[in-house]
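With one protein chain held back, the other chains of the complex are shown just where they sit.
A, B and C label the chains in the order they appear, each numbered from 1.
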Amino acid sequence: MPLPHVPPTAGSLDVALFAGMAEAAGRRRVTLAWSGGTVADLRRRLAAACPEIAPLLERSAVARGDRYATDGEPIAAGDDVALIPPVSGG
Amino acid sequence: MPLPHVPPTAGSLDVALFAGMAEAAGRRRVTLAWSGGTVADLRRRLAAACPEIAPLLERSAVARGDRYATDGEPIAAGDDVALIPPVSGG
Amino acid sequence: MAHAVDHDPRVTLVTLDADPLDPAAVLAAVGARAAGGNVLFVGTVRDVTGDVATTRLEYEAHAPLARAELARLCGEAADRFDLVAVAVSHRLGVVEPGDASVAVAASAAHRREAFAAAEWLMERIKATVPIWKCDHAPDGGRSWVHGQASAERGP
Partner (left out) sequence: MAHAVDHDPRVTLVTLDADPLDPAAVLAAVGARAAGGNVLFVGTVRDVTGDVATTRLEYEAHAPLARAELARLCGEAADRFDLVAVAVSHRLGVVEPGDASVAVAASAAHRREAFAAAEWLMERIKATVPIWKCDHAPDGGRSWVHGQASAERGP
């Protein structure tokens, strides 16, 4: 019996990085294969895929579009998602 | 024996009035014959000489030159004295 | 007319006159590279206070004492709040609705001190500086404002 494979309809998710997080990752976005899940799922996936951002990730909020998202909120493939590390404006 | 008379060297005191106090008195200064005394003496003399300012006088400070004066402070003839009713700048 | 404030270099501007008040000049007077927080307060004449319409205000002062008090309060604010610079301008004469009657500016290394200083300074100015306002009502009535006792707040 063949192993289950990622369905071809599974999408991807671009996650935008900023400031020290972009610097730690050496890039301004991380792209994950994404078939759906919550903000909490996304945090786990990112920590595994990108260990160099894990320390800041724990102290970061997640934004979808122009709103902050709670950990239980669902994220769909193609959503406009960003990590918001501790802010320092002013 | 003749009655004591005001010595000819006794001077006078000009007291400046402002705002509602000048309006109540109908003038911007009151001139008193003055041979010396404290700020408290001055308050009594002014209340008697100018009863129309007495209500505001009770709520007023006294200034000499560019400083506020305390009630025990001596005032000499010719001093630059003003009554400072409750202020309302800003 | 600017008051001589040579004695305290942190007090950069003290004016009390009948010229139109320029808030930007008061803010500019406290600009300094050592300051991170700059607060400007501008008091303007409202056209309505409660239900009472005001056509204009008129300000009068014991000018020498008022300038000395303004400078003294600025210096005290600089001490209390560790200011880099502090400035104040107050109008005399007639001030129309929408125009500024007073402006204070304070700059400090951090914003909290600048906010606290500007608010403290406005409270002290309103409580102790010998300046009086006269309300001119639309019906032609005039009334000098003598709200609270100043004797208790004396020297």
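Criterion: contacts are C-beta pairs under 8 Å (C-beta built on N, C-alpha and C of every residue); 3 or more make two chains touch, one makes a residue touch a chain.
All of these numbers come straight from a predicted model, not from anything done at the bench.
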item: Visible contact partners (per top-of-document touch definition) of the missing chain; value: A, C
item: Selected from A:12, A:31 or A:70 as touching the chain missing from the view; value: A:70
item: Subunit A residues that touch the omitted chain in the full complex; value: 16, 18-20, 23, 56, 58-61, 63, 65-70, 82, 84-90
item: Positions on subunit C contacted by the hidden chain, ascending; value: 23-24, 27, 31, 33-49, 97-98, 109, 111-112, 114-115, 118-119, 122
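In this text, only the chains that are shown with their structure count from here on.
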item: Pair of chains joined by the greatest number of C-beta pairs in contact; value: B-C
item: Whole-Å separation of chain centres (CA-atom averages), subunit A against subunit B; value: 78
item: Computed distance of Cα centres, subunit C from subunit B, in Å; value: 28
